[in-house]
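Missing here is one protein chain; the remaining ones are kept as they sit in the complex.
As written, the chain order gives the labels A and B, with residue 1 at the start of each chain.
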Amino acid sequence: MIDLTTLIPMLMAASTPILFAALGELIVERAGVLNLGVEGMMIVGALAGFATAVATGNPYLGFVAAAVAGAAVSMVFALLTQVLLANQVASGLALTMFGLGLAALFGKAYEGIKAPAMGPGPLGLNWIVWLGLASVPAIWWFLNRTRPGLILRGVGENHDAAHGLGHPVRRVRTGAIAFGGAMAGIGGAFISIAIVLQWTEGMTAGAGWIALAIVVFSNWTAPGVLAGAWLFGGVTVLQLRLQAAGVAVPVQLLSMAPYLATILVLVLISARQKFSRRAGLGAPGSLGQNFHALR
Amino acid sequence: MGFPRYQNNDLTKGTNLAETAVFRAERIGKSYPGVRANDDVSFAVAPGEIHALLGENGAGKSTLVKMIYGLVRPDDGQMFLMGQPHHPADPRAARAAGVAMVFQHFSLFDALTVAENIALGMENPPPRRTLSDRITQVSHEFGLPLNPARRIATLSAGERQRVEIIRCLLQNPRLLIMDEPTSVLTPQEAELLFATLRKLAGQGTAILYISHKLEEIRAHCDRATILRGGKVMGSADPRAHSARELAAMMVGGQMREIDRSGRVAGDVLLQMENVSAPAPSAEGTALKGISLAVRSGEILGIGGVAGNGQEELLSVLSGEVLTRPGSVTLEGRDLSQAGPEARRLAGLLAAPEDRLGHAAVPDFSLTDNTLLTAGGRKVLVRNGMIDHRAARAFAEEVIKGYDVRTPGPGTAARALSGGNLQKFVIGREVMQAPRVLAVNQPTWGVDAGAAAAVRQSLLDLARAGAGVIVISQDLDELMELSDRFCALNEGRLSDPRPTEGLTLDEIGLMLGGAHGMAEAQI
Partner (left out) sequence: MMMLIPRTETSTGWQIATPIMAVLATMITGGLLFAIMGYDPVAAIRTIFWDPLFGPAASYSRPQLLVKAGPLILIASGLAIGFRAGIWNIGAEGQYIIGGICGAAVALAAYPGEHWWLFPAMIAAGAFGGWAWAMIPAMLRNRFGASEILVSLMLVYVAQKVAAWMAFGPLKNPEGFGFPGSRNLQQYPSASNPELIAGTGAHWGVFAAALAVLATWVLMSRHIRGFHIRAAGLAPRAARFAGVRPETLVAFCLGLSGALAGLAGIFEAAGPAGQITDSFGSGYGFTAIIVAFLGRLNPVGILLAGLLLALTYIGGELAQLTMQLPAATVQVFQGMLLFFLLGFDLLTRFRITRGVPA
């Protein structure tokens, strides 16, 4: 009943948007910033990418535009939290609401249009899927083996100490936020250009929030993000398969599965982090706190 | 004024030290809104010299060294390093010029390894492996062994300071700044630190040593520049003057005499029996089998280096952490399962170390801050409804009784100076007439006047028949206040000994001696 040659591409496709968004958020959180606006940046990316792909006929240009658009809206969040020292939770929520509204406003014109086709890449997976997979070791290497990565972790772990040693806390964080926005944008565009193949309002359907949960699940590591994205992709594919197979459970209940799975995973991993006391595990030390150099 | 005046404070002019000095400051000034933090500050540090910067909290020491390290820029005046103008735009520039600094509150990253921490403090760190080898090599050279792969979170306070020092040493600094380095060390560890500094000075490095501890400066420093109210009061050879003379310059007024008289030890009020508690976090300390008893009219002093379970012990006393039934009793009544409010009603009160954020809510007014602990005992809350008028009246009473300098009870706690807020916090507890009061670091970061007032109020409380527990890092304070002394080390409490006749060496051994510093185990 389960055919691996179709299942694996499905799983990869289902996990790629979350993978991009979560990898971006991973960098943001390792720099000590909690950006709850992932959903908003994804949907803006989904629309910008789709519109560009339709206008140019080139889906890859669409992804470039999505990255730029995602990074651009993330700068509103950066301005609020890094310059105006606004609360990060509230600013992230505002970004999500604003992004959803903005995309809905400008997306009306694109309803009912079909996206230009993307050719398959190696092994029947498109190039963006491969880009996502390649980003995992690249980000791991950046964080653990490069000096900018070390500085980024330092800023996220203890911003006062990093400032005391002369590292530019705000600049590092702004850069991380922009990167997170670009990655979320690409993830969103993957939904509109490569999965659904058209634009519909609110099409990210909580993917950004799931990406946030997966960063927690990953324990703030790149390989963990990959595992989380695959787990999520697996649940989604399974749920779609069950729907297609006509299981005697209402469709609405089956489609809850990804959200319930996310909650379950979040609970399991939070419990592990809460009850194990291994030093150095878990969230970056300055996560969610604003930095203001006094004197 | 009956203090000696020092004539030789114009070191920067004329003498050849001006040319040979590693570092020289000329007429440095720095203002913040409402405060002149540094005013016309001039001094010079010679090569191979351990130069003390002596002053009270708020005298302007921190501002001064932050300017040398590039964290703050002076408004006026000039600095010279090795004869060259020194105007670092940021700490990187200062480091490149040859300045290194060990911070009072460590600038370390808990989740990162020793090697990563050191790399973050260097301009162009060598590749990982080379750096690790150099850390091992330099740390052994100076007798400060360190494992580069260890995470900071797993290190003791002494070991953490080693990381900071090694980070500085790897850059071959011309000027090494040390901000209150011994506040986290046992006397023996401090001795080892001074041996290291002496060795460094022997190699020609100039050391600027910031402290308010007179005895250690007299024992180890070659020269002392004394700051008060942002101004240089003088520059002197600390060995040529008594601690009293230095203190007079530092404080600038007659020291207040403490009245210890009239206390009579009575019955046991508070008893803790074999109390254990797990560490509250990865960085916390577990309490292991702590037993103690406090009598009426007695002050029990608990010494120890910070991070050895002081906060945890206080939270077990305050009721923030509950322990095994029967393990905490007040006048025979079991309070081990009672929360903070129930303990206060029973007469067991506490004042934690961290004034802003633990003992008080920084953004609350003083009136609201009285409600934090006095709601029940002073009947400021009835049937859950707050009596704002009564709270305000009690806040005014504390402000008056403890000479808290503030515009009024409506002022936010964070707007008060450390000393004034501490007087308020201690006053708030003492004026509730506790049976037993436990305080942690009651005079930490507090100016001398406020410290004396706080200590006197604790003595007065004991004289009136209450039991007092003072947890402090300041051994002089404990010698002055306590009747019996015990040491808290790695979550264990030593047996108490009468304070009378205890020597510093004995205390040092009680505090765990030079553990960690002398042992070469990594």
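One rule holds for everything that comes next: a residue touches a chain if its C-beta (ideal position, glycine included) is under 8 Å from a C-beta of that chain, and two chains touch if they have at least 3 such contacts.
None of the values given here were measured: they were computed from a predicted structure.
Participant: Tell me which of B:Ala412, B:Ala433 or B:Leu509 is the one touching the absent chain.
Facilitator: Per the contact definition at the top, the residue touching the missing chain is B:Ala412.
Participant: Which one touches the absent chain: B:Pro126, B:Gly262, B:Gly357 or B:Gly401?
Facilitator: Considering all chains, including the one not shown, the answer is B:Gly357.
Participant: Which of these touches the unseen chain: A:Leu19, A:Val33, A:Val64 or A:Leu80?
Facilitator: In the full complex, the listed residue that touches the missing chain is A:Leu80.
Participant: At which residues does subunit A meet the chain that is not included here?
Facilitator: Touching the chain left out of view, subunit A contributes residues 36, 76, 79-80, 84-87, 89-91, 93-95, 97-102, 104-105, 107-108, 201, 205-206, 209-210, 212-213, 216, 250, 252-253, 255-256, 259-260, 262-263, 266-268, 270-271, 273-274, 292, 294.
Participant: What is the set of subunit B residues that contact the non-displayed chain in the whole complex?
Facilitator: Missing-chain contacts on subunit B: residues 31, 33, 73, 75, 89, 318-320, 339-342, 344, 350, 352, 354, 356-364, 368, 371-373, 375, 381, 384-386, 410-412, 414-415.
Note that only the chains that are shown with their structure count from here on.
Participant: At what distance in angstrom does the C-alpha mean of subunit B lie from that of subunit A?
Facilitator: It comes to 44 Å between the two C-alpha centres.
Participant: Which of the residues in subunit B come into contact with subunit A in the complex?
Facilitator: 32, 63, 66, 70-72, 90-95, 103, 106-112, 116, 119-121, 125, 151, 153-154, 279, 281-283
Participant: Can you check the complex and tell me which residues of subunit A touch subunit B?
Facilitator: Counting only subunit A, the residues touching subunit B are 147, 150-151, 153-154, 157-158, 160-162, 164-167, 277-281, 284-285, 295.
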